[in-house]
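In this view, the complex is presented without one of its protein chains, the others remaining in place.
The block that comes next holds subunit A.
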Amino acid sequence: MIELKQVGKTYRLDGRDIPAVRPTDLFVEQGEVFGLIGHSGAGKSTLLRLINRLEEPSDGRIVVDGEDVTALDPAGLRAFRQRVGMIFQHFNLLSSKTVAENIGLPLKFAGGRSKAQIAERVDALLARVGLEAHARKYPAQLSGGQKQRVGIARALATEPRILLCDEATSALDPQTTTQVLQLLSDINRELGLTIVLITHEMDVIRRVCDRVAVMDAGAIVEQGTVGDVFLHPRHPTTRRFVLEAEQVDEHEQLQDFAHVGGRILRLTFRGDATYAPLLGTVARETGVDYSILAGRIDHIKDTPYGQLTIALIGGDVEAAQRRLGEADVHLEVLRP
């Protein structure tokens, strides 16, 4: 459980105060995957580093599992950091050390373990991330995805309760991104690990996160479950992220709709409703015709969802809309 209470960060530059993160409240539950999304410069990277005090907060208090992190002395902070794993966009592996040595490094820093104990733990971690065959290689001999898996193994070495991910997939190709996100999901489930990740890709949020906060200009402008935020974005920044993820140009779409007659509705299905044959049933009962203008059926983490933009033509349009409204779908009228 991570709690940020009015935590902010202000830099002093040339005698002026530059707010990187405005005083922010944030609550991350034990065992959830929490995503922070924002464009570069939105302050998400700073906010993430405030949690383990790689950035010292200018204001506020940080409480993790009941422990006031802001009050820790240097030794206490180091002990705390050993219970918080972190992975990075550019992996930050030591090029002079082998894969096994990199993974064992946090154990060496933590102390209290014999060489044999460290070797045993490293072997288990290598097996967990599927890199048993690469223990004696150097990072330069690995692919990006393998490097990030070394990073994840290293972050898990001290059995932390929390994992912080700093743009962990931004330097990876789509296929490797999928593998790394899958690994993060697996360890979240298996170990009950709390994960806080930052990204600028809505797709990453959609695939692994339970809840999301959207950052803009140093402040959280919207937060909630990924389903709510992704399917019904309210803040302009959030809307932009969602449209980017769906590769939809809102402006272009409205122009296309100008050529279509009838009432235009957007239906959002979630969970089992996604697979119910609702449209056909309503069309038969009310005598309307419908044409599908845009649509997407996909998953948010493990939950299926569908979003359809349809035009209703002829028949009893009012009755059809009422009937759709009563069903287990979310309905928006885009054009009456």
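Note that a contact is a pair of C-beta atoms (placed from the backbone, for glycine too) under 8 Å apart; a residue touches a chain by one contact, two chains touch by 3 or more; residues count from 1.
We adopt the following convention: contacts and distances are computed from a predicted model.
Considering only "Ring-hydroxylating oxygenase subunit alpha", "Small RNA 2'-O-methyltransferase", "Probable glycine dehydrogenase (decarboxylating) subunit 2" or "ABC transporter permease", the record for the omitted chain gives "ABC transporter permease", by its UniProt protein name. From the set A:8, A:57, A:106 or A:145, the residue in touch with the chain omitted from the display is A:106, counting the whole complex.
Within the set A:40, A:96 or A:175, the residue that contacts the chain not displayed is A:96. Across A:13, A:116, A:140 or A:258, the single residue that touches the chain missing here is A:140. Shown as candidates are A:21, A:37 or A:86; the residue that touches the absent chain is A:86.
One chain of the complex is left out; on subunit A, the residues touching it are 52, 54, 77-82, 84, 86, 88, 90, 92-97, 105-106, 108-110, 138-140, 154, 158, 164.
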